[in-house]
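Here the complex is missing a single protein chain, while all its other protein chains stay put.
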Amino acid sequence: MTATQELSSREARRGAWKTFQQTLEPARTVETWRRVSFSAWRMDALTDGQSSSGFKAALDPEAAKLGVILSSIDEAPARFSEVIRAHLSSWIASPDFRKLEAANLSQFRGGAFLYIPKGARLEKPVRISFAHRDAYEFPRLFAVIEDGAEASIVEEHFQDGASAKVSSVAFSHVTLGRGAKARWFYQQTLPGDASHFWHQRAEVGQDALLQHYSAILGGSVHKSELDVRLSAPGARSELKGVVFGEKSQAFDPHTNQDHRAPKTSSDLLYRTALKDKARAIFTGLIRVEKDAKGTEAYQQNNNVLLSNAARADSTPVLEILTDDVRCKHGATVGPLSADERFYLESRGLSPEEATKVLLMGLFDHVLGQTPVPERVVAEIERRLA
Amino acid sequence: MTTKPLIDKDDYQTKYGFHDPEKYLFKADKGLTRDVVIDISKRKSEPQWMLDFRLKAYDIYLSKPMPTWGNTQLLNAINFDDIYYYLKPSKNTADNWDQVPTDIKNTFTKLGIPQAEQKFLAGVTAQYDSEAVYHQINKELEKQGVIFLDMDAGLREFPDLVREYFGTVIPAMDNKFAALNSAVWSGGSFVYVPKNAKVALPLQAYFRINAEKAGQFERTLIIADEGSSVHYIEGCTAPTWSADALHSAVVELIAKKSAHIRYTTIQNWANNVYNLVTKRAVAHEDAFVEWVDGNLGSKITMKFPGVVLAGRGARAEILSCAFAGKGQHQDTGAKLVFAAPNTSGTIVSKSISKDGGRASYRGLVKVYPNATDVKVNVRCDALLLDEKSRSDTYPTMEINSERVNIGHEASVYKIGEEQLFYLQSRGLSESEATTMIVNGFFEAFTKELPLEYAVELNRLIQLEMEGAVG
Partner (left out) sequence: MTAAAVAKVSDIPPGKMRPVEVDGLRVALCNVDGKIYAIEDVCTHDDGPLGEGQLVDGQAECPRHGARFDVKSGQATRMPAIMPVRTFPVRVEGDSIYVEVGHGD
């Protein structure tokens, strides 16, 4: 790390630690914290300088030849000092999450910095693994994908041999330059007693395309915020997600399709399946600002309840401030298709096997796309055994 | 007879010749105090239990904070101290035939009372009096044992019946404005329909006498006993001026086993009115409740009619239509709560925003675990007529039962250029074409209205589209 980087990093962290200490815990009455209580991330025992595991990644040599950089935020090459300083000195998320972001900013170790230069077309996916080991983990990721670049990135969160319960608070910032194309896979398979908070802000540039896939399976409590800003003309995003809960898990994923420029489009499809006493609350916002004429935005959330004690809540929201748009959203809750089940069972599959086939079909829009399906598929199969 | 276009505040006073507030028989001091509440109750000679109810509600009203959701900017602009909480008008009837809304006038004809108009035109009576109509309706109802009175009279004449149901669907603690209404309510309707009685003609609030027709804090309670059916209509399409800036009504409906209640509202308050209403129905076994809710006027309306499906086989339909013009916010929606098996419900919401108006839909579909075999469909369509206008949709689903079929769909769009082009190429002006499309958009709603209202509503929309605003 260069001297300037070290200094700005230390300053940012010190300021963030103070903010963490001074910021009050958000009350249950705050809209974003109504559904899942903040108490899961209380962090009373957190002290300054506590360790956090960082990430594991191996950069494909082909990618390195193209000029791709994958390093820790603190160890990024000197020419990125300014960009990293700017990243560390501004808040990624809204004030409702300030306390958590302050904890992350002051305590993250390493953090992942990914840089994909102009026009670079990566054949193999870049795999960034956050292996959670300690009681408090603060994954942090900053990715810059320059104009015309094309890449697939897999961001994994899982536990690696920890004995204690993990409290995980992750913040991520991704930018796509003009005409860039990125496929981003966020895969969360933490154990059933973890608390995981994940916030990603993605800025999609002019004519760029972000295809985002989420597989959300772990934790006793999961709260996430995917904030996609289509801030230049022609920016496009597809958001696909899978949530699968068992036992008493609770999931609170929130997505933002934030249209700020003309002729932008977004299309979201999130599917949830819940068994036992699991609970999921999906909230998705499509917001189209005054200047975002010619926007097309769609959102669909389908929920399958596999037991009567499971509960699915869905609140798709539209806030439209201009007339030249096409916006639609839909949400359904119901059982797996009875017709399809009948078909499979009449061909000799047991009810459990039929359920598995139907669910895997339901989840295929994500599972069938990820280059690294192993952990996710293994976890789903374990739950359906 | 000309239909008056929607016009602004000052013109109302002169053209409609409404009485000045000074001509009211009684006017309490501005602002709300415990003494004002006690005074209201004493003037109505209410039983002690109602006074207790009002006072408890007053305490609750004071203790509840203002809502932190919705259009808080507008809500927090209400000056509660600058409002009269009890005004008994001298005689809230029109002074000349021109002032009677057309849809109401047509009702006279339908009821076979054209003589009122004839008498009037012949100069026999200088006054239109709804008393004639009221008595005509009531003769039929008496035969069936149906009670249709204003709420004050209902409490006086049927205290036990009222006490059994009053506040059971919407308790004072429900929200700040329900508490306010519970403390200072006056007027509204009390309807009781006995077992198996089917009321053929719609009961229209306009024809209640001896109560403020344009009441600020109306309280309505409708009880449809087993197997009965009734259709109640409140409001009218004519723009309605009100000296009162704040209207906070509470409507409670109880549909017992196999009963059917349809409650139609057409609201066209002038643009100075804050219209904050709590409406809820309980549908028991095999009962069917319909809310048909049209919102055209007011500065801001916050109203989310709800049905709790409490008995097996109960059904609900909520049909909401909102027109948000310049300076207006129609914050409307629907709530369905399923607490019994084999129940179903549909919500259809249609809204149009024009000239910077804002239309919001807020909905709730909640299904408890014991509510199996539930089918729900929600459909929200929002049409934006220009780039200044705004539409929001905030639907929530909370589903805790697996044997259900819940679907929700919402679309926001503008009038298609192809559609407009097609109609214009057939000789319609842009404004005519737009009006036709808008009428088509609202058709799902207007076809549920009695003909007199539907015709007037279409005419009103046409005027809105022609820009006949102030």
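All chains are identified by letter, namely A and B, in their written order; residue positions are counted from 1 within each chain.
The rule is simple: contacts are C-beta pairs under 8 Å (C-beta built on N, C-alpha and C of every residue); 3 or more make two chains touch, one makes a residue touch a chain.
For clarity, every value in this text was computed on a predicted model and none was experimentally measured.
J.: Which shown chains does the hidden chain touch?
T.: Spelled out, the missing chain touches these shown chains: B.
J.: Given the contact definition stated above, which residue among B:Val169, B:Ile233 or B:Ala334 touches the chain not shown here?
T.: The single option touching the absent chain is B:Val169.
J.: Could you tell me which of B:Ala183, B:Val230 or B:Val308 touches the chain that is not displayed?
T.: From the options B:Ala183, B:Val230 or B:Val308, the contact with the absent chain belongs to B:Val308.
J.: Considering the complete complex, identify which of B:Ala183, B:Ala205, B:Val282 or B:Ala334 is in touch with the unshown chain.
T.: With B:Ala183, B:Ala205, B:Val282 or B:Ala334 as choices, the missing chain is touched by B:Val282.
J.: With the full complex in mind, choose from A:Lys277, A:Arg341 or A:His365 the residue touching the hidden chain.
T.: A:Lys277
J.: With the missing chain put back, which residues of chain B would touch it? List them for me.
T.: 60, 168-175, 280, 282, 308, 310, 337, 339, 368, 370
Following the convention adopted for this analysis, only the chains that are shown with their structure count from here on.
J.: How many angstrom lie between the centres of chain A and chain B, each centre taken as the mean Cα position?
T.: Here chain A and chain B have centroids separated by 44 Å.
J.: Can you list the chain A residues touching chain B in their complex?
T.: 29, 31, 290, 293, 303, 305-335
J.: Which residues of chain B touch chain A in their complex?
T.: Residues of chain B touching chain A: 68-69, 367, 369, 372, 382, 384-387, 389-414.
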